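Take a look at the structure below.
Note that one protein chain of the assembly has been removed; the remaining protein chains are unaltered in position.
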Amino acid sequence: MVVLVDGINYSAWLFLSAVGLTLIYGVMKIVNVAHGSFYAMGAYAAASVVGYWTTNGFNPYLSYLALVVAAVLAGFVVGPPIERFLLRYQYEKDEVVILLITYGLFLILEDVIKLIWGVNPYFVSEPYELLGNFEIAEMSYPNYYLLMVGLALVVGLMLLYVLNKTRFGRLLVSVIHDREISAAMGIDVGKIFVLTFGVGCSLAALAGAFTAPTISVTPGLGVEVIVLSFAVVVTGGLGSLPGVALAALIMGMVRALCVHFAPQLELFVIFSVMALVLAFRPRGLFSLAETRKI
Amino acid sequence: MSIDKPIFRFAVFLGCLLLASPWLPQWAMFMITIAGANGMVVLGLMLFLRAGLVSFGQALYFCVGAYATGLMTQMFKFTDIFVLLISAGVMSGVLAYILGFLLAKYRAIFFGLLSLAFSMILYGLLAKTEALGSTDGFNIPAITILGWLPPQPLVRVTILAVTFAVMLLCLTFVNGLLRSPRGLLLTAIRDNEIRTEYMGASAQRTIHLIYVIAGVLAGLGGALAAVAVGHIDPAMAFWTTSGEFIFITILGGIGSVLAPFLGSMVFGVIHTVAFANSPNTWQMMIGLALIAVILLLPDGLWSLVSRMKKARA
Amino acid sequence: MSSIILNAKGLNKSFGAVTAASDIHVAVEQGACIGLIGTNGAGKTTFVNMITGYLKPDSGVIEFDGRDITDLIPRQITQLGISRSFQIPQLYNTMTALENLEMSYGVISLIAHRGSLFTRTDDIVPGYGKTIRALAEESLEKFGLSAYRDKVTRVLPGGVRKLLDIAMAMAVRPKILLLDEPTSGVSAEEKFDIMDMVMNVVRSGGTTVMFVEHDMEIVARHADRVLAFYDGSIIADGPPQQALKDPRVLKYIVGESQAASVVGEAH
Partner (left out) sequence: MVLKKTVYSLLGTLLTSATFLAQAQAPAPAEIKIGVVTFLSGPAASPFGVPARNAAELMIEKFNAGAVPAPYNQKGIGGAPIKMVLIDESGTSTSVVTEYRNLVQREKVDLVVGYISSGNCLAVAPVAEELKTITMLFDCGTPRIFEEGKKDYVFRASNHATADSVGAALYLKSIKPNIKNYGGINQNYAWGQDSWKDFDGAMKVLFPQSKVTTSQMPKLFAGQYNAEISALMSSKSDVVHTSFWSGDLEAFILQSVPRGLYKSSTVVLTTGETAMYRLASKIPDGTVIGARGPYGVLAPKSALNDWYRENFTDRYNTPPNYAAYQMTHSLMAVKLAWEKAQAANNGARPTAEQVAAAMRGMSYEGPGGVHKFALGNGHQAVSETAYGRTKMVKGQMTIVDVKRFPAEQVMPPEGIKSEDWIAKGFKK
């Protein structure tokens, strides 16, 4: 039981951290290493905003709203300009080259964050403690984790809805399917890319923002997330939404099991799962099949 | 396999460098040694890039080579540089051969990320082996050459010389490979694998082959680095290390077998200048450098050289 | 009486609900030149893809030189002596025409040297008596592509790309050459010259040819035997005059008027 709760809660966190990455890849075929930096920026933004919120004694319950606002700010202020003024001119280049550009961005943003917020940690645990606890199997959990799980569900469902039910979603799908043809059909691919990139970055920031209350916001907190969300996304199948969800769930569960029954192995869990899955399903659990006509 | 002019000139140049070493600043010699070791790994990555592949886990073999060296010195008390190099090459080669069966099936980003997974697993394994000092790693004793223990003032020069020798050997080999039809095939695979298969060639076998070669090169690089630095730890297999190697590959370009060494030399300079001049923001410097290279010199530093060549011709 | 070089027995292939090949029987004689006709989706390319190992038939056997090649992969089939060109030319798009052909002969030389790492590209290609470069130049010459020698293939016109594609397929000196719509995407004017050029280069070597073609004039002009596909099965098989007059062929593929003119011309 406890294992289940721990697993789900970690899965939710993994999903939130990784979903932005898969969205950006699915639409733009960019493996965004700077993803981790956006996660970090989300966390820092949250720290500042919520800090301001509480010091000015606004309604604490609205601070969750503040978290979202912070995330969207972080994502949309920084993300789109990068796409518009840097990445946009690189699309004809190889996937890997673009990946390296984002790696460079990651290095830069790491220091930018340091310049803006300094090296000392920030704490914004108020939202975390505000909600009180719940008991399961005489084990006490903060309700905040329910919030995280809920958030994960909401984000997942919203994305599903947008992709399948809205006009923008259909445009997106057609762009995913074939960039050139969609452009030829008069879809403003450029606009869609900027938007997607913004949303993807905001999702990363959102994960950061909602993690911030549970951690100490310090330099370098993005680095861990990069490789972790890579592992999740690749295991799920690059660009696949259900893939990320499933992969996050599997990894969360396996990890929880490890922690409770074989704590020494925790170190390998994630990458072993990834290697195993890739060994048997080279393109991940749910792969976007790419057929080539000859 | 005959020696090409540029390689011959390079050899001559390295020779002069060795002769000049007494007058070279010590720290510069060390940086050149490290650049040489890194260059070995990057030489392998260059082969990958020729075939349109990028490995985010090449540090795996860098680390295996280093630890093979380390274990030789720890367990069997071998200190002879040749024994160490050979064992490093063999260890990494064998591992690459085995993993190759799996990885040669993968392309594009999946090739890169699967190799990343393997390098991170090795990192985990080493981090758990407290007998080998866990993440602290352990030190490598002074090396000998055929029983001769170089006296303190000569140690650095000796290691530098060995590095050069290994470099030149591998350079000549890889150059020969690239000049052979097999070398042509790399570009063919990158450009159009279907056509290549219908010409009757096996892309998978070719990739497996260069995977092993790259593995051995990385292993040798790791051994050289271990001997030069005198200390090894699991961080050698961490993904950031692989990232650094890819950076150098892009920096140098794939225009020539000499490009990797040009790249890693310049990387060394960028790195230390950034460290010394902006200790608090060196990452930004390196990031900017990386993006600048990709935007301004998409074919790497070597494109400058080839441009000069054209200008002369 | 010439011998059977390729023998397809009872090939079936379906993609989900779609039947791409149902019980195909074809025996190809050494040196034949066979035209494959049929509307799009009739199963011509599926047939070619099964012969060249790109698709594996659900059931049935393919024999080449009396040897079962059903389960071989494209590479092995090519090495045995069956080679093909593509509907969409499969070229090395970042390279020049010359380099494309050098690649082809490079592969040949590699195989001839059993993959040895210590041969150089300027060595003589065993069994061909020339260097890779010389062979590439020669075949550019043969296919009249010398003008495009140093042009990057991405930018070349459709007809030229087709020819280059075929030239590369011919590099391996195949016993059987399959041409998948050699004239599709080629302007009407070019069509005939290209086909003539290809055919006399190819036929001069006595290579057995199977070509997928929509233009009945070209079929009638070059084919000595026609296979008409409809809905995954062969509805007519015989010399052009007869096959093209077959009522079902007229109904489903050719259309009366054109047939008349075509066959007339062929006499």
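Letters A, B and C name the chains as they come in the text, with residue numbers starting at 1 for each one.
Here is the rule we go by: a residue touches a chain if its C-beta (ideal position, glycine included) is under 8 Å from a C-beta of that chain, and two chains touch if they have at least 3 such contacts.
These figures come from a predicted structure and were not determined experimentally.
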For the chain omitted from this view, which of the shown chains does it touch? A, B
Would you indicate which residue among B:Ile121, B:Ala161 or B:Met236 is in contact with the undisplayed chain? B:Met236
Among B:Arg50, B:His208 or B:His271, which one is in touch with the chain left out? B:His271
In terms of residues, what is the contact footprint of the unshown chain on chain A? 2-3, 5-7, 9-10, 13, 110-111, 114, 119-121, 123, 125, 128-129, 133, 139-142, 145, 211, 213-221, 223-224, 255-256, 259-260, 263-264, 266-267
Contact footprint on chain B, counting only the chain that is left out: 6, 9-10, 12-13, 17, 25-28, 30-31, 34, 127-128, 130, 133-139, 152, 155, 225, 229-233, 235-236, 238, 240-241, 244, 258, 262, 265-266, 268-269, 271-273, 275-277, 279-280, 282-283, 304-305, 308-309, 312
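Heads up, the rule we're going with is that only the chains that are shown with their structure count from here on.
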Could you give the separation in Å between the centres of chain B and chain C, each centre being the mean of its C-alpha atoms? 44
Averaging over Cα atoms per chain, report the distance between chain A and chain C in Å. 50
Compute the distance, rounded to whole Å, between the mean C-alpha positions of chain A and chain B. 33
So which stretches of chain A touch two or more other chains? 294
Would you mind listing the residues of chain C that make contact with two or more other chains? 90
Considering the complex alone, what residue numbers of chain C touch chain B? 52, 73-75, 78-79, 83-84, 90-95, 102-104, 106-111, 113, 115-121, 132, 168-169, 171-172
Can you list the residues on chain B that touch chain A in the complex? 52, 54, 102, 105-106, 108-110, 112-114, 116-118, 120-121, 124-125, 127-128, 194, 239-240, 243, 246-247, 250, 280-281, 283-284, 286-288, 290-291, 294, 298
Which chain B residues qualify as touching chain C in the complex? 1-2, 176-177, 179-185, 187-188, 191-192, 194-202, 205
